[in-house]
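Following: one structure in structure tokens, then a few remarks.
With one protein chain removed, the remaining protein chains of the complex are shown where they sit.
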Amino acid sequence: MLNFFQLILIYSGVYAMMAIGQNCITGYTGMLSLCHAGFFCIGSYATAIISKTMGLSFWLSLPVAAVAAGIVGFLIGVPTLRLKGDYLCIATLGLGEIIRNVATNINPVGYNSIPRVTLFGYQFASRNKLAFIILIWVFVLIFYLLFQRLAHSRIGRAMTAIREDEVAAASNGINVTKYKIISFVLGAAVGGVAGCFQTAYTLTVQPASYTFMVSVMVLCTVVLGGMGNGKAVILGAFIIQFISYFPQLTGLTNVIPAQAKQIIFGLILVVMMIWRPQGLLGRDKFRYGDPRSFSERISDTFRRKRKGGAV
Amino acid sequence: MTLLETKHLTREFGGVIAVNDVDFIVKEGLVTGLIGPNGAGKTTLFNQITGVDKPTSGSIFFAGSEITGFPAWKISRLGIARTFQNIRLYKELTAVENVMMGLHFKVGEDPFQHRFIQALKSYVFASRENREVYSKAMEWLRFFDIDQSAQEFARNLPYGTQRELEIARALAAEPKLLFLDEPAAGMNPSETEHLMHVVDKIRSLGVTVVLIEHDMKLVMNICDQITVLNFGMKIADGTPNEIKKDKAVIEAYLGREEE
Partner (left out) sequence: MNTLSLYMQYIVNGITLGAIYSLIALGYTMVYGILKFINFAHGDILMVGAFTGLLVYQGLAGAAEPGVWTLMSFFIAMIASMALCAVLGVFIERVAYKPLRNANRLAPLLSAIGVSFILSNGAAWIFGTTSRRFPYPFDNEPIHMGGVTITPHQILVIIVSIIMMVLLAFFVNKTRMGKAMRATSLDQNTSALMGINVNRVISLTFAIGSALAAVGGMLASFDFRVYPSMGTMTGLKAFVAAVIGGIGNIQGAMMGGVLLGILEAVGAPLLHIPNGMRDTVAFAVLIIILLVKPEGILGKNEREKV
């Protein structure tokens, strides 16, 4: 059981990273993209190719994955980001599948026995989960801080303006296309890095695993936590992974059907939209010039407010 | 001095000519009114000038240089700001955040630096920049005397305050020219009265104002120049007194008298 709990911590770290990227795209800028599995796939392949085929260090694959996913994000973004919400959603869904198909055509069987990650002579072995937990969560923290700062900067504000009203944003001198692309590229890059860590842990890559299902799971993570809220998204990742591994954790794999978790994810999307579209934690209420005291902030974070509160 | 000029500006929507060969002139420092019956093409003309929509033909000159077909964000950076007929605030953001958006290119952009360096600086020194943006935004709220609502969500503000907030957001970019699209629509007489003071305040900042308005009393009171559109065409322009006596204008509003 401890084993599965550790597994949950590892995968929630990987998904938290992906969700940070998705949150940048969907939460900050309001673009419903469904191809995060594709960026994840690119990152995984980058690590596999760099550490196995080329025999280079895992650490090199992190920037390579970020740049590769970012470039693909850019290539996808430039033409598609001018599409409206629903169309963007379908187009990115298609692109995610195209990335997976291309990966399958490059290497249909995937990669096995990828070399382990080493850091200052220490080797991260899959059985030593604690080391992985620390490794992955250090990076989650780094990305969290980086993106939190982004959200609270001029760039992040421009993205928020676009989410709220594109026409008004343009009339405020915000280059809508530019910021949409920035947001998409950054989100894609983090998705790619998440893929590296996935590979570093499992040491195998199978193209068949980067399905639409993964994209929906990431989206679900963001929606559950709260779109646009960095902390919430990490909480969401933890809950989603807990649900995913619940059968293993409780030893009920024979009782609970494999589809149960997907059905729950579907339900989460529907129920959250109806009941609490701002997510479990909601959005940060006052970003600038907060007049509340620290304790008020804490209590406001958990208080449910539909009317009058941030959505 | 002419600040803005359109030449033969035309906009067609699939056979319907919404703006037809309009030469519209805005003189610097004045308040210009744009009036006309419903569907005369006033908002369409605004949209062409502010880049929300592109003209079918004709050209637009601002401060001596041509801006025809520029995207909205570029035009806004050249010094043309606007409000919208059906208030387009960032409804889920607070009042102060709304004004902060208006300051987007006012704080943190240095035209002598590469865009990438600017972005990096905005990112690295975000807290310092935020403080500056925040305090400037609060100044604008104080200017309109709505700073007590700074932390209210825009959608929860009373209608009149929303209108003012939208004007504050537009002014935050320190434009040379401000377009107000029906600022008094839906306001009661006392709110309209207040709006006149607001326009006076804006004028006192040295900002040139163009406004679309149906409230004739307001228009006649605060405008120095008036242009009248009807069926997409300019039928008159002049001072309020000239417009009051203009035959074409009276016909457009009241219909032709039987002879």
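Letters A and B mark the chains as written, and numbering starts fresh at 1 in each.
Rule of thumb we're sticking to: contacts are C-beta pairs under 8 Å (C-beta built on N, C-alpha and C of every residue); 3 or more make two chains touch, one makes a residue touch a chain.
What you see is a predicted model; the values in this text were computed from it and never measured.
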Among A:Gly55, A:Gly85 or A:Gly121, the residue in touch with the chain that has been omitted: A:Gly85
Among A:Asn3, A:Thr53 or A:Asn101, the residue in touch with the chain that has been omitted: A:Asn101
Those residues of subunit A which, in the complete complex, touch the missing chain: 26, 30, 32, 34, 79-80, 83-87, 89-91, 93-95, 97-98, 101-102, 104-105, 167, 212, 216, 219, 223, 257, 259-260, 262-263, 265-270, 272-274, 277, 311
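Everything below uses one rule, namely that only the chains that are shown with their structure count from here on.
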Subunit A residues touching subunit B - in the complex, by the definition given at the top: 149-150, 152-155, 157-158, 160-161, 164-165, 167-176, 283, 286-291, 308, 310-311
Parts of subunit B lying in touch with subunit A, wherever the complex brings them together: 50-52, 71-73, 76-77, 81-82, 84, 88-94, 96-97, 100-102, 104-105, 107-108, 119, 122-123, 126-127, 129-130, 133-134, 137-138, 150-151, 153, 156, 169-170, 173
